[in-house]
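Only one protein chain is missing from this complex, and each of the others stays in its spot.
Right after this comes chain A.
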Amino acid sequence: MTLTTAPAPAAGTSTPASPTAGGLWRGNRGFVLLGLLVALAAVLAALLTGTSSGNGRLDPEDTTLNGGKALAQLLRRQGVQVERVSTVADAGRLDGPGTTLMVTDTSFLSDEELLRLVSGRSHLLIVGALPGLDRLAPGVTPLSEATPRSREPACALPAAVRAGSAHLGGTTFTGPRGSIGCYPGPDGATLVHVPTARTITVVGDGAFMTNQRLAEDGNAALAMNLAGARPVLVWLVAPDRPRPVPGSGEATLSELLPPGIPWAVAQLVIALLVVALWRGRRLGPVVVERLPVVVRAAETVEGRGRLYRARRARDRASATLRAACAARLVPRLGLPADAAPDEIIAATALRTGQDAVWVRSVMYGPPPADDAGLIALAGHLDTLERQVREP
């Protein structure tokens, strides 16, 4: 057998083992390209789905199923100027007889703002049984719930008649004298139109104007007729961020902190990354080695001892001890290797001066009845052996 590896060349030259920059690029460009493709696909997908903003309650910017972007687009194409406002002040700036004000939510309005809406000159389109409905549309009172479903107009309102059946429901109303109730539910109309100088229209539910339902029935026509009746549509929606409650005056913790703190934390994170790179870079590879098996040769014997112990195998244990003792005594007593038990007992008794009956019971008696007996037997065997060795 010779050396398994060829000895080093005479010059003992070394060869570089690390890859070069070019080698790294050639080896990993597939992964780099794959990563770029994934990033590109993610960007494209984000662009194609478009933005979805707004709070989801019939917002003209919202492209989800509950949004109103489709309706806003249709109206703009018809030449209606659609203005999305989230404050009463903005709505008041566009106030006028040529304006329809669509209200889908009043929960964010204070009482004064509600009054300003009421005192405006715009035509009102109120969607749903909103809080403050009694002030916005005096005389229109909600009656009961009605399941939104496709209903027939069953009235003389031109906008409704032209549109035909539409998906309406939500709440039924009774109007004041002179009002027109359309799309009747079980006990009242789900659309009430009050034809005063400043027309007020209340619908029980805005579902027919959403992106999801706009294409069904006469929904689109009804929505266009109601919202696009005037050249300007002011669409009042809840503001994206709730305005701070005036008067509370408590600044939050983040407002009290100097502006540098979050950036300093960011800088510390960068420092942490640099330290991680420093500590994480290993000098050279981890060296592996085939290790020899470590097994103690005595384990099988220990295992056998435990088996004896577990089964309380006093018979086998005592027989083995007695046989071993006899095997050691026989040559010392000058007997042949195949001596009979009686000869061994006699010779042992003679040599040690012990009683032959006791020697027989120790060397050839029944197995001990308990562990104490086994320990005693081992002691007796030792005694016999010692006495034979040193009479």
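Assume contacts are C-beta pairs under 8 Å (C-beta built on N, C-alpha and C of every residue); 3 or more make two chains touch, one makes a residue touch a chain; residues count from 1.
The rule we apply is simple: contacts and distances are computed from a predicted model.
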Candidate names "Lipoprotein", "Energy-coupling factor transporter transmembrane protein EcfT", "3-isopropylmalate dehydratase small subunit" or "Extracellular solute-binding protein"; UniProt protein name, chain not shown: "Lipoprotein"
Touch criterion as defined above, residue of A:Arg93, A:Arg162, A:Arg309 or A:Arg332 at the omitted chain: A:Arg309
Among A:Gly284, A:Gly353, A:Pro366 or A:Pro391, the residue in touch with the chain that has been omitted: A:Gly284
Identified contact with the non-displayed chain, of A:Ala154, A:Ala323 or A:Leu350: A:Ala323
Interface with the unshown chain - residue positions in chain A: 1, 3-5, 7-8, 11-18, 20, 258-268, 270-271, 274-275, 277-278, 281, 283-285, 287-289, 291-298, 300-302, 304-309, 313, 316-318, 320-321, 323-324, 327, 371-372, 374-375, 378-379, 382
